[in-house]
Structure formats: C-alpha cells, structure tokens
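The structure that follows is given in the form of structure tokens.
For this view, one protein chain was removed and the others were kept in their places.
For chain A:
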C-alpha cells in the first residue's frame, strides 16, 4: 500500500501521508483526508509535509475508511453514492469485528457522514430483536440487577409485545 512519492509531486497534488497504528502508510489527496474532521484540524495546524500518525486506527480499517472518503470527495450523483454506500456496508457488516472497529474509527476520526451510515446499518441489525438476542450477537454484558430488570419490564412491557 505504501506508495513512494517525490516531494515535488506531493506539492503539486497536495498529497498527505497518514500512518496507521501498525505503521502502514497511506498517501492520499488532501481533500480526501479532510473528510475526517480530526485529520483536517491536524493538517490545519501542523501542515501536510510530515506524515500524520493515526495511532488508534489499524491499517485495514484506515484503508477502508480512506476508500470511503475518496469516493465521497468526488461529488458523484446521489443514486451512485447510495448504491456504493450500500455495497460498502454490506461488505462491512459481514465481519462484526471489522464493523465494530470501523464504527469506532469513524467516530474517533469524526467523519459524521460515515458514522451516520454505520449507525443506520447497525440500527437495522437491532430491529425486531430481543435484548437477549442483541447481547449475544454483539457480545454485550448484561450488568443489570434483577430488580432493575423487573422494573424495566413493568415500565416498558408494551415494547415487548407483538403488535
């Protein structure tokens, strides 16, 4: 993935280098990196000459995120984008670890469009599921006490009945 690029070229196309937590390097156009509010702020204050470390994001995740940012910096027609987003999400949700890391990374890098897209997809996975099913599928510990659960059932009972 690491692409060697001369300094002149970097100047010309306004490229920036991002380094993942596992030291993978990605060279992308500035406008692509700008999709992340966090990276944009870093570029604004520190410039784009030296590589920017993205310490909390692993290479495979950063690669996927940059793919998204690149597609979304082209200004293509809405229908094209919607189709692309759907395929992107279909692929991501197959691997829950990847999906989880992608969600965290997009939140951490502050790419609100992508956070929203992932949240909609995640919400879709949660629909029509009981709390227990959700806990199992997504590996969430139930830390409620028995009393709390009983209290919830009396308050939210209606939410558990079929229409």
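Everything that follows uses one rule, which is that a residue touches a chain if its C-beta (ideal position, glycine included) is under 8 Å from a C-beta of that chain, and two chains touch if they have at least 3 such contacts; residues count from 1.
Just so we're on the same page, contacts and distances are computed from a predicted model.
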UniProt protein name of the chain not shown, from "Ras-related protein Rab-14", "F-box/FBD/LRR-repeat protein At1g13570-like", "small monomeric GTPase" or "Thioredoxin, mitochondrial": "F-box/FBD/LRR-repeat protein At1g13570-like"
Hidden-chain contact residue, picked from the options A:31, A:56, A:71 or A:100: A:100
Those residues of chain A which, in the complete complex, touch the missing chain: 22, 58-60, 95-98, 100, 103-104, 107, 115-116, 119-120, 122-123, 126-131, 134-135, 138-144, 148-149, 152, 155-163
